[in-house]
Every structure is written in structure tokens, then in C-alpha cells.
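A single protein chain has been removed from this complex, and every other one stays in its place.
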Amino acid sequence: MPRDESGILSEIKKGYIIRQLQEGKRGDGRTLEQFREATIKIDYIKRAAGSAYVELGKTKIVAGIKVEAGSPFADTPNQGVLTTNVEFLPMAFPTFESGPPNEASIEVARVVDRGIRESKMIDIQALVIEPAVKVWIVFVDIDVIDYDGNLIDACTLGAVAALRSAVVSGSVVGKEDFKLPVRNTPVSVTMVKIGENIVVDPDLEEEQISSGRITVTTSEDGRLKAMQKGTTGSFTLDEIKKAISTSINVGKHLREKHLS
Amino acid sequence: MPRDESGILSEIKKGYIIRQLQEGKRGDGRTLEQFREATIKIDYIKRAAGSAYVELGKTKIVAGIKVEAGSPFADTPNQGVLTTNVEFLPMAFPTFESGPPNEASIEVARVVDRGIRESKMIDIQALVIEPAVKVWIVFVDIDVIDYDGNLIDACTLGAVAALRSAVVSGSVVGKEDFKLPVRNTPVSVTMVKIGENIVVDPDLEEEQISSGRITVTTSEDGRLKAMQKGTTGSFTLDEIKKAISTSINVGKHLREKHLS
Amino acid sequence: MPRDESGILSEIKKGYIIRQLQEGKRGDGRTLEQFREATIKIDYIKRAAGSAYVELGKTKIVAGIKVEAGSPFADTPNQGVLTTNVEFLPMAFPTFESGPPNEASIEVARVVDRGIRESKMIDIQALVIEPAVKVWIVFVDIDVIDYDGNLIDACTLGAVAALRSAVVSGSVVGKEDFKLPVRNTPVSVTMVKIGENIVVDPDLEEEQISSGRITVTTSEDGRLKAMQKGTTGSFTLDEIKKAISTSINVGKHLREKHLS
Amino acid sequence: MGTQSDIKLIEENGLRLDGRNPGDLRPIKIEAGVLNRADGSALIEWGGNKVLVSVYGPREAYPKHNQDINKAIVKARYNMAAFSVDERKRPGPDRRSIEISKVLSEALESAIMVEQFPRAQIDVFIEVLQADAGTRIAGLTAAAVAIADAGIPMRDFVTGCTAGKVNDKVVLDLSKEEDNFGQADLPIAILPKSKKIVLLQMDGDLSLEEFDTATSMIINAISRINEIQRNALSAKVKVDDAGGE
Amino acid sequence: MGTQSDIKLIEENGLRLDGRNPGDLRPIKIEAGVLNRADGSALIEWGGNKVLVSVYGPREAYPKHNQDINKAIVKARYNMAAFSVDERKRPGPDRRSIEISKVLSEALESAIMVEQFPRAQIDVFIEVLQADAGTRIAGLTAAAVAIADAGIPMRDFVTGCTAGKVNDKVVLDLSKEEDNFGQADLPIAILPKSKKIVLLQMDGDLSLEEFDTATSMIINAISRINEIQRNALSAKVKVDDAGGE
Partner (left out) sequence: MGTQSDIKLIEENGLRLDGRNPGDLRPIKIEAGVLNRADGSALIEWGGNKVLVSVYGPREAYPKHNQDINKAIVKARYNMAAFSVDERKRPGPDRRSIEISKVLSEALESAIMVEQFPRAQIDVFIEVLQADAGTRIAGLTAAAVAIADAGIPMRDFVTGCTAGKVNDKVVLDLSKEEDNFGQADLPIAILPKSKKIVLLQMDGDLSLEEFDTATSMIINAISRINEIQRNALSAKVKVDDAGGE
């Protein structure tokens, strides 16, 4: 994660934020468990099979789905292929650089990917054109265009919304167009620890003073599908359990509001 | 383009050159529309299908053609493939560096390529071995070995001369050797603006003090096939139109002298 | 080769080492033609077809053999493929860096490879599954994990020991497991020149003050199969001839002790 | 340019496949200040193109040995999103985007008052979200708005437009089909006040007369496009004045 | 996780294919100080895993603009040897190893007293010589020993263990088959004194109850594993005292 541009967020400000949190208040007036306002526009990119533009507070991403015919992996001849890539565009933040994905963007992509994959959101067994020879390859590509914290959740929201709306052009293999076979709707909820408090959906300022990040992705039935603790810092087991409960609750709300 | 090694060509010298140009004189005695002496030796590299060594003043390049059997592009199954690559060898100039092509050498390669491609110099429809399966791939590779300005024209001259002389070894596909099917002879003419003057075929010193470069590639019948304005600086529309006329005239002369 | 970390091994120490060598003594008590103690453990990596852990003094490497079915080279349709790669792991020395192989590790890999290849140690004609279509590809991969001089000989020892013990799993092509067809046992012996003396199997300290390195790889019948002079410095022809004799003698001893 | 020039791209009534007259532009919409983090930004929708531009700077050029003691370096980076074209575009720069980045950088540097910012760098990131012919010109036109939005002083706007030739007829602002199957493509960018040309590329086949017709069409269109650019900025200013963000 | 969850991984008698009970660890052996050149090192054999770790530092961070004026940077690099897995692994980092390197760096930094070494860098090189499920946790567990062997002060050890789910049953320390065909994988690393969690990843399918069972198993195992870590260090100390190296 990029550092605060001015070096370090002043210790004074940090102390102030922590004291406010102890009273249950956040800088933008949210409660500790409250997500920022999210806006999702699907079909934002007509040329893609599915797409979504997501604003999560001031964080903005564009997710696009491409589906192409290709070879299956040798060890999974009867499955389609799902691949997720996240680009931290240099336009999104002063210190993001052009070039191949770095460890931060790879982590985001892999956590988003695990949520989709492990929830079995897409029925990849249904994406076989000719077993062992030709399958559908689903490319989930995400452009991060404006960064103000919590990319994992913004990207998961965008990827899931785009996949849900995706229509595959079957003409290249002489078939009819069809909707991607969607079976589940995973939602990730990310929290960070600031002082002794855990807050949901951190903005950039909160990320910068936090010590420890935890993401919990759940499926429609409230089961755990993927988790990722990230950044330095630590959690107690009780904190993790509490985070799981929060994720189930908040995730349910997000799913109802944005993905149904 | 590399900067003047000593930092900046002294302002005094620059002023002198501009004043001379206003009187229609160039440092080496040429008129504004005059090309430098060019020498082209074809068949310079016996191992290539075609080749040319070009001296344009003190600028020197070697162009070599390789023709190999390979797969066509999926969207053009009934066409051969033409590809142009230019290497700014570090031997050619103190600040040229080893490594993958940079933006300057890519620009030169692409402008050379467009002139050849758009003039339909090579009949790529005639380069099919088996439709959709196997076609001839024509590699135009150019080594820049000594740099004293105007690489686009030196490289176009070399590429065109090498292609015109190229003989393809058909033995790898059980056929007779044959000459590359050449249908046209494009010539590029590059000009730069120095003060209010436009000069043809700039040497390095002229390039360094110029503001704006324009290349016009024409075919045998004097039609426009490719143009490229490059470097910072600007032209009026009238200047561009005058440059086009110059290119047609100078190009005709070059074609007669070197490529017939 | 990495430089002495403290800049330069003190000139005093260097002079001392050279004077000692003139009396036929080395820092660790060896004679000039004496190898360091070597330990070779084969089958160190169960998951590999063959493997060896080698300690040569304090230099340590791990060699592993993988054998996979793949395509032959177009110009050798009736041969298997042998490929050797050496990784100078950053764990092995303070200045070794992560990243693609550099010129030092490529040189070691290529000298090891030439010894194996030119001695015809592996009968690559016997590694054809289906001519021109499918052959066995033998990957020799070597991890350098602790560096204290003379990597060429440590890596050759490890590669040869691993290859000698390798068993190929034939199941992937419906065949029985079989031992790699080993026909010869090459041994490399590396020497460096320090002052006027030539010493066998230099440790790092000796490498750092040496001027000129020579490696001679011989086969079981004492013939030359590969040689490589490396680093700056020079040898007289007589010194080279003496180095060849030494390699034959020392190589014979090493082969008997470690590879029989 | 495409090789199949026998495809019918102009109807008997003289109209193009999308109903435009030869001299008509596609719809153009520009919004300034669409991003929060960047110093300046703009989103342009031009026909089916959707191109986002953000600007950072002037900031200290890095690495330092690249600094120019006399002026700011302008570094435009043109990039196509993986999902922007029919066949997925592999991430990372290819030769085409490297060339485009170069000519866009040079065109913008010709307009920016770079001499006011020695040792600095101005980064212009151009992301093609959806491509529909003319992306470089759309990106450049939006870039000028984003640079103005960043408060970076320019001598003049930079405004671009494309002309081309289809079915032997010169037309303005090629559509995707016209670009794929047409006979010539001529992207130009102009400083609208001085009418100076700062970007010009051409490929295909044009006679001198056709070139004249094409450039007349472009120059005619430039003032309309520049108005859209200026409107985008004043709309942004109004929002800012009204207490936006 | 694998898709074929119908493969039988637990026998009728409740034992796993390798004869272990659900809560059993595979054999673990750690040796400290196995390398000469590194500042600290350790070799761990955990089931069929063989992972070598070396540590260099604290040394000056390079390049300098990466230095943190308040603390040392911890840079773990996880790498799989070409011969470590069934199908030859192409040399060089892939996306998986880059992610693992990141979470391991963060876990280790949470334990090391990094504030004692401003501007410094601590490099932890983790080479998987033989892979058999649970390599990241094996590497992390050995890394803590190697760091201690290098004399770098830590607040606490870092000790890792994995749990998972196979045939709908929660089990400790997945084997390779269990990892390939199981239903969930949950690697965790803990500071054994404070019980703080510094690494946690999960994929597959777990209910809240299954998560509770899994974490109980792991916390129970952590103290046993930490004892093996501590024994490795004291064995090394004894060898050192006895005049070794």
C-alpha cells in the first residue's frame, strides 16, 4: 500500500482519529461497521461480455469480462478457465507506477479470484466446448482508476456484478449467445484494526494508520469461502471471529442492496 | 532522439545556422531541399534473402530480409505477414543503449513499415503457401550502426532496396526459389523545421536544433501512403502541403537514382 | 564473481597467501593439487527423477533432475533434449541478487552442460518416444545455496551424480520406469592462477586474489571434452598443458571416490 | 488500412452506415474532474470510444538524470484496457501504444508552457476503456481538458480530429467499420487559436486533393470540438463554485 | 481447493490415508545454522516438505529511496526450486509466490523488532527444495528459527500450522492429497506467547463452527511446533559451544 505522501500522517491526527474511534465515530460520520456509499453501474463497457463501474466512496474501479474460446489446463480437461487480473493504473494514485503487476495488485487480484472461485460463483464445468480440447476462458480484468482505500472490496463488488451480468457471444463457436452460468454471489468485507478498534471498509487515511487488515468473503448462505489477513500487525482469535460475524452481516446487506 | 552530448549546442552556433538557412545555405553546402549523398550496396549480407547497406551522409544502416514459413494471423488467413524491426545499436551513438527497442526505434520501425505496407509494395496475397495454415513471413530487420541524423529515410531506403532484391528460398516447402513479389517502390522524405525554414534530410546537428519533423512517404505514382509528424514543435497547414510537394519531387529523384 | 565484501582483501593478506603458495602451502592445509573434502548425497529430493546434495568445502549446491515428455528440436528430430540451468540463489552470498540468471551463472551452467553433453554422458538418441514428435526432455536444475568458491566443479559433480541416479517415470507415456541411459561419467577440474602458482579447487578467498581460471572436463578414458578459461588474467600454453594433466589425474581420483 | 476496399460503407443516398453525412462528427461528450486523486482528469465519450485521462504534475522528474534543466518533461502514456477491444488485449504496452504515447507526448508538450517548470515532469495517463476508432485523438482531446483541469498553463488548447477515405470518398471522423475497411486514415491535432498542427499521422492512400479536402473538413470540425472541450471545463468550474467535492 | 471432494481421504476407522488422526501433525524436524555464508539459516523437514531458509541483515536497505527512517524493512522471498514439484517449475517468481512472499514478509515484520534498525533491510530467502503441501507455513516456521539464528531480536517466535477440511471433517496439517482433493485450507501463523495471529489465509468452504474447530486444533499444535523451533536453536547453540564453526 502506498505511504502517505507527506511522509507520515501527523501523529496528532492519528491520535485524534483513534480517540474518535473509541467513541465510535469515524471521520466521515460512519459507524465502525458501516460501508461507504457504493454505486455500481453495470454494462458500463459495451464491448465487454459484462462490465461494472464501481464507486466505493472515492475509490473507483472498472471491471470488464471477456470470454474467449481456448485450451483447458491439462489437469482439468472438463472445466473452463477463470482468471482475474487487477491493474493499479498509475492514474489512480501518485505513487502507482506503470509496469507489470506488483505484489499489492497481485494480492488484490488473488483474493478477489479466490472469493469467486471458492464460492463456485461460476459453474466452470458448464464452460466446456469440447472436453480436453476447447473450453471457455473467462477473463476478469479490473482497472483501478481512483484510489481511496479498500480495493479488495471494490474490486470484488465490480467483478461479481460484471460476472452476474455477462453474456457470452457464442457465435465464434457456432452457438447462441448465453448468460454466464452464475450459481452464487460472493461478497468480501474488509476490515482494519486501528488502535483497539476494528473498522469496516477503511478509506485511505484509515488504511494508513491501521495495523492489520482482514478480509472475509462469504457466500449467499453465509459460509466462509476465502479469508486473507494482510499488512503487518496482528489480530487475536476473538477479533477474527468477530470479523467473520461482521462480514456475514455486512455482506448480506451489500448483497441485497447491490447484487440482487 | 539523443540530445547533444555537450548538453546543448551552443546558442551562438544555433543562431549562426538559422541565419545561414535564411540565406538558403546549410552547413555542408546543400540546398534546403537537397538530400545528402547516398550509397546503397545490395546483397551485402549473403545469408539473408535480401539485404542492403546504406550510407546517407555519415548515417549508416544495414537492412536484411528473412523469409520464413509460418502461421498467418487469424483475421487474415489469405495473406502473408510483413514485420519490420529497427535496432538502434549502441555502437551507433554514445547514448544508445542495449536492450529492447525504445520508443524512438519503435517509431522509426513503424513509419518504415507503414510506407512499405500502405504502398502495397509487397503483394502479401501472393505469399500464401496453404490458406489459413501456412504463409510466408517477411522479416525486415534493420541495424542502425552509425547515427548522424534522419534514420527514417535511411531505413526506408535500406528496407525497400533489400526487399526489391530479395529471393526467397522455396526449398523448405518443396518449391523453387522465387523473387519477392514487389509491386511498388515507396520512398520516404523527412524534413525538419529550423527557425522558419524547412530542410530536407536533416543531419544530426540540424535535428538537434529543429522544432518539428515531418515525414511523407509516397508511391511511384506520387500519391501519399504514409505521413508522420514527430518531435515537439508545430507546422502550419501550408507548411505541411509544401512538405508534401517536396516529398513527391525529392522522392521521385531518389527513386530514379537509387531504386530503379 | 562477487568481490570481496570489505572492498579488497588486504594486500598484506594477499602477499602472505602468495608466499605460502610458493612453499606449496594453502590456507586450509591442502596441497596445490588437492580438492577440498566433498560430500555427495544422492536421492536428496524424492520428488525429482534424480538429485544430489553436494558440499565441496563450504560450497553447497542441490542438483535435481526432471524428465518430461515434449517436442524435439526441429533440427534433431531423433534426439532427446538436455538442458542445464544454474540458479545463484541470493541466499548463497550477500551480493547474489534475485532475478534472471546473470552472466556468471549462465557461464557456470553452460560449462557444466558442455561437459555432460560433449562426453555423451546421456545417450540422447535413446530418449526418443516418437521420432520428430515426442522425446524426453531432461532438465538439470541446480540451486547454489552456499558459496565458497569453485561453483563449476561443485555443480558438475552434483549434476553428474544426479543424472547417474535418475529414474524416469514412464507412466505418463504408458511405459515402465527406466534409468536414464548413462554412458560416461565426466568430471570437471577447475584451477586458478595465484602469482605464479596454479591451485586446484579454489575457495572463495583464492578466487578473489587469482588472475585467470581454467576448467578442464575429462571423460572416463581421460580425453578432453570441454575446457573454459575464465576471468581476466592469462596462462602460458605450458600452464594449460599442465592443467590438463592435473585435470586428468585429479578427475580420475574424484570419479573413483564419488562417482562409481 | 484494411485490404478489402470493396465493402460498401457509403449508401446510395450519400450517407454513411451510421447515417452521418461525410462531414459529420459522431457525438462527443467530455466531463472534466471525474477523478478525486489526480491533479486533473477528464472522461471523453466520442462515438463508442470511452477514454479516461488523468494528469499528475508538474512534479519533480524522476529519475533525476532525466530532468531537463530548461523545461518540464511531458510524458503521456496511452494504454488500452484489457476489455476495451473485441479480442482481449493483453495488459502492458505494445509497439503501437508506445508509438502513440510518443506522438501524444510531443503534441501535448508543444502546447504546455513547459519552460515554466524546469526539472519537472507532467504525467498524462490515457486509459482507453472502450475503443471504437480514433482513440488516440479522443485521448488527446480529453488530455487537453485534463491538463487544464489540473491548472497547468497552456499556450492554447490541443484539439484533435480524424478524417479518412472510404469508398473513394473523403469523410470526417471514421467509425470502426470505416477504419477497418477504409482506404486512408488521417489523425490530426491542432492548436485551435493558431491553427498550428502538433500531431499528424497518415496511412493508406490519398492524393494531394484528397488531403486538402480532408484537412479542410478537420479544421472545420476543430472549432466545434474545442467548444465541447471548453464547455466541459466551465461546467466543472460551475460545479466547483457551487461547492462540489 | 480441488473440485473432486468425493475422493475418500478418511478411512472408516477415522484415520487419514497416511494413518494420522485428524489432530495429528506430520513429523517435523528443524536444523538451525545449516549454511555458512548467511547470517542465519535453518532447514525444515515437515512431512515431505524440505524448505531451506537463509537470513541476511540487518543491512543497509538498497536502493536508498526504499529506506524507512523509522524501522527495518523485512523482505521475505519465497521461491520454489525447479525440481521441488511434480511438474518442473519454471524458474522465477509467479503470481502465487509473489503473494506468499508478501504475506510472509508481513507476518515476520510483525514479530521482529524492526524499530531497532531504521534504514535497514532484513532479507529472508525461503527456498522450497521439495514441496508436499503447507510449504508457506513450513517456510515461515523455519524463517523464525533462521532469524533467531542470525541474532535478530524478535518480540516473540512466529509459528505456523495449517488446518483444513476433507470429507466434511476438519483435520490438522493437510497432506498433499488432502490439499489437492480437500474442501478447505486454512494456514495460520501465531506469535506463540501472545497468541496473536500474524498470518491467516483461507480458501474453500467452512462454516463458523468448522472454523472454530480448525483454529482450536491449530492453537493446540502451535506449542508443539514452537518447541521444535526452540530445540533447533538450542541444539545449534550446543554445537556452537562445543566449538563448531
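First chain written, first letter: the chains are A, B, C, D and E, and each begins at residue 1.
As a working rule, contacts are C-beta pairs under 8 Å (C-beta built on N, C-alpha and C of every residue); 3 or more make two chains touch, one makes a residue touch a chain.
Quick caveat, the model's predicted, so the values are computed rather than measured.
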item: Neighbouring displayed chains - absent chain, whole complex; value: B, C
item: Sole residue of B:Asn85, B:Asn197, B:Ser211 or B:Asn249 that reaches the chain not shown, by the stated touch rule; value: B:Asn85
item: Among C:Val81, C:Leu224 or C:Leu259, the residue in touch with the chain that has been omitted; value: C:Leu224
item: Hidden-chain contact residue, picked from the options B:Leu21, B:Ala48, B:Ile152 or B:Leu180; value: B:Ala48
item: Contacts of chain C with the absent chain, listed as residue ranges; value: 76, 79, 101, 103-104, 106-107, 109-110, 114, 117-118, 214, 219, 223-237, 240-241, 244-245, 248
item: Interface with the undisplayed chain - residues on chain B; value: 44-48, 51, 58, 60, 62, 64-66, 68, 85, 87, 89-94, 98, 100-101, 139, 141, 143, 145-148
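Throughout what follows, only the chains that are shown with their structure count from here on.
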item: Chain D and chain C - chains in contact with each; value: none
item: Least hop count linking chain D to chain E through chains in contact; value: 2
item: Most distant chain from chain C, judged by the mean position of its C-alpha atoms; value: D
item: Identity of the chain that, by mean CA position, is farthest from chain E; value: B
item: Approximate Å spacing (C-alpha centroids) for the pair chain B, chain D; value: 26
item: Topology of the chain contact graph, where touching chains are joined (line, ring, star, complete, other); value: line
item: Chains touching one another, given as label pairs in label order; value: A-D, A-E, B-D, C-E
